[in-house]
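The complex appears here without one of its protein chains, the remainder shown in place.
Then we have subunit A:
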Amino acid sequence: MGSYSASDIRNGNKLMIDGDPCAVLDNEHVRPGKGQAFNRIKLRNLKTGRVWERTFKSGDSIEGADVMDTDMEYLYTDGEFYHFMATDGSFEQHGADETAVGDTVKWLKDQETYIVTLYNGAPLAVTPPNFIELEVTETDPGLKGDTANGGSKPATLATGAIVRVPLFINIGEVLRIDTRTGEYVSRATGK
C-alpha cells in the first residue's frame, strides 16, 4: 500500500493510524499565524467507529490502508456470519461477523445492496443504503382520518428495527426509512 502526503489527502482516503485502518472524513488546510502549514484531518477508525481529529504537518507522509469499499448484496445469515455477494458480476462472497455488521444488523434485508468495507480482504464494516424500504410487522392499529396531525407511535419492521411512525400507519404497509437517522420518511411508493 502506498502512502499519502498530508496535504494531498482527500475525503474517503483510507489511512493506517496507530495500527488501525481509518477513513478520512475531512481534511482542512490550516496555516496558523504566518508559519508552518498543517492539515487537520478528521478520521473514523474503521474498527472501533471512533471519530476524531488529528493534526499533521503539511509535508508529512502517512501510510495508506489496504481498505476497499465494495457493493454487495445481502444473502443470508448462518447464525454466526452474515453472507454477502459482490454485485459486480464476480459472484465473490464474504461472510461478515457480528462486529463488522454492527448496528447495520437492524437494516439487513435480502437482496438489498450494502457497502461492505474489506480490509486485507476480510469484511471490516457494513454500511446500509441511506434509504431502505421495509414492511411493518407490528404496530397499534391505525387511526382513521388522522393523516397529518402530528402524533407518533412505535412500529416494528421486518428486520426487527423499531421506528416512530405516524398514527395512520398499519401493519403490512411498506415504509421508507432513513438509515442514517433511523427515522420514518414516507410510505413507500409503488414497487
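Just so we're on the same page, contacts are C-beta pairs under 8 Å (C-beta built on N, C-alpha and C of every residue); 3 or more make two chains touch, one makes a residue touch a chain; residues count from 1.
To be clear about the criterion, contacts and distances are computed from a predicted model.
*Asks:* One chain of this complex is not shown here; going by its UniProt record, which of these names is it: "Yip1 domain-containing protein", "Cell division ATP-binding protein FtsE", "Lysyl-tRNA synthetase class 2" or "Cytochrome c oxidase subunit 3"?
*Replies:* Missing chain, UniProt protein name: "Lysyl-tRNA synthetase class 2".
*Asks:* So which of A:Ala37, A:Met68, A:Ala122 or A:Ile162 would be touching the chain we can't see?
*Replies:* The missing chain is touched by A:Ala37.
*Asks:* Looking at the full complex, which residue from A:Phe56, A:Tyr74 or A:Tyr184 touches the chain that isn't shown here?
*Replies:* A:Phe56
*Asks:* In the complete complex, which positions of subunit A touch the hidden chain?
*Replies:* 7, 28-38, 40, 53-58
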